[in-house]
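Quick notes on the structure that follows.
The complex appears here minus one protein chain, its other protein chains still in place.
All chains are identified by letter, namely A and B, in their written order; residue positions are counted from 1 within each chain.
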């Protein structure tokens, strides 16, 4: 399949597909980070994670429309507060869901899975009723449009660069929250020994709620970023949920580095193969490889050897 | 009657008789053939739900990929029927006559090798059982031998369902793609599209379902049935009592897979086509809810749960399409939060005592799922603890 191309062409193809893969990588990381926090730290499978992401996307879409209509002068920077709003909206919904649903099910992980699936159906239908079944897109400010030419053939879109920078910043932020802040320390304490954490005065219920809300909030930001590279529809979130779960499991549930590494591996494999095979076969091969590896090494790529 | 008693309590026998009466008498009398065929379709999902009772309710193994096995069974049957419908005479207008129409549309000029054996009905019937069993064995052996379970297993099976769907849709020329394998006509020359055929297929399906229920009852009443519950609740204790826990899990997973495949094959026969929309993530997880609504511990409940949810789905999505997803979503949540034992749980707490009194029972052992047959053997007539 390589025979039809010259070496320079091949190089450019890999570079461009690699870059397309980097954008996919960014969305994967953003989605998987939230999921990894919730699954890795709390052991909860949130099947509605994709819908939290789509909530963020719709919030961004609303902001873009409102600003365009009422405050066009601010249009250049609306994206930043749209992101903040997306984080807050998804986080608030997350806290509500934790309070009304998840906290009753901590000891029944399989049931959580079913309940959150039900939640995802409800959210999907809610989006369909409110925003309509058609996919919507946001208009981007001018400075995010266009692309940077690297060589004659290779061009890099600016919005792609922006999404990547954003992902980087958020990943660093999550690292600090989890491993350098008091909240993160409490979260990890609760994960390791719930009873003891409670005994030393940590409000474990509050920690659970904050952790869940944080994970959902990050999904909201992911949705914001998602609007720059794709259009938003009621069921768009569901398309990503399997991929992101595999990423989290593949990376080793509790490992931040693992999540990022596996996002990278899966997104690059998929987008590189996509150029040469059909899109569906690229996805089948990627997912099959991941499932195959997981069957051989169920603990994921990065995991600690722990005492059972 | 003594041998019957050992694997079926009075309550359970009654349950089986009621289901048989509903299937063979009530529904055929109450419905025209169109509705009956529709309910026959629902009943094919009940095979999956019954399998999930054993696998998930009893054994604690939640598979979110049962659609895979339903699909494997359905596709095996559909491939046979499609080949029979694709005689050179019937497909004379194609550029390559004698192969299924969708292959011709996709510029395929010869029957692929893996389609060849499906010219034989014997092979097809064997494949419906063997293919899903082998596939489930590979997945089960890889996962359970390495002690992968719980949510990990659920996610992996879900991913497999996603992969298979994408594969089927992507490989149009070999699988019929997103439309599936359609336009199936005859089975050994017998037209399956007539009303008479639909009646017969409905009864065949019902008989198979009763057979499966009896088979499951035998499994559940054997020591293996009690071991399943033991594995769910105290896996380590079972292991340290000298059992190879992974083999028990592999068995029940394969068993559930074969049941699903039988359902899939009957689906194809009754509905006349098979498509990837019965394989993927969404149908697979919906099959779990059929089981959960019926009560995850009761094989009889699973049948009613399947009928109820599907009937509701058809009714609501015809009249209030907007409300259906809200309803289904709420059902998922309610069945987890409010009534985790589903219909059979409600039956056990409210109706069973009345039925028991009516039948002249002494009110002992009100729960067929946990009440042991030990009472018949032990001399001491110690009463069951009051709930």
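We take it that a residue touches a chain if its C-beta (ideal position, glycine included) is under 8 Å from a C-beta of that chain, and two chains touch if they have at least 3 such contacts.
Please note the rule applied: contacts and distances are computed from a predicted model.
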| item | value |
| --- | --- |
| Choices "Urea transport system ATP-binding protein", "Heme exporter protein C", "NADH-quinone oxidoreductase subunit H" or "Circularly permuted type 2 ATP-grasp protein" - which one is the UniProt name of the chain not shown | "Urea transport system ATP-binding protein" |
| From B:248, B:307 or B:333, residue that would touch the chain that is not displayed | B:248 |
| Contacts of chain B with the absent chain, listed as residue ranges | 219, 222-224, 226-227, 229-230, 233-234, 236-245, 247-248, 251, 370, 372, 374-375, 377-378, 380, 382, 384-385 |
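The rule we apply is simple: only the chains that are shown with their structure count from here on.
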| item | value |
| --- | --- |
| Inter-centroid spacing, chain B versus chain A (mean Cα positions, whole Å) | 34 |
| Footprint of chain B on chain A - complex, ascending | 43, 45, 101, 104-105, 108-115, 117-122, 124-126, 128-129, 238, 242, 245-246, 249, 278, 280-281, 283-284, 287-288, 290-291, 294-296, 298 |
| Touching residues on chain B, where the partner in the complex is chain A | 56, 60, 62, 64, 139, 142-143, 146-148, 150-152, 154-156, 158-160, 162-163, 166-167, 169-170, 281, 285, 288-289, 292, 322, 325-326, 328-333, 335-337, 340 |
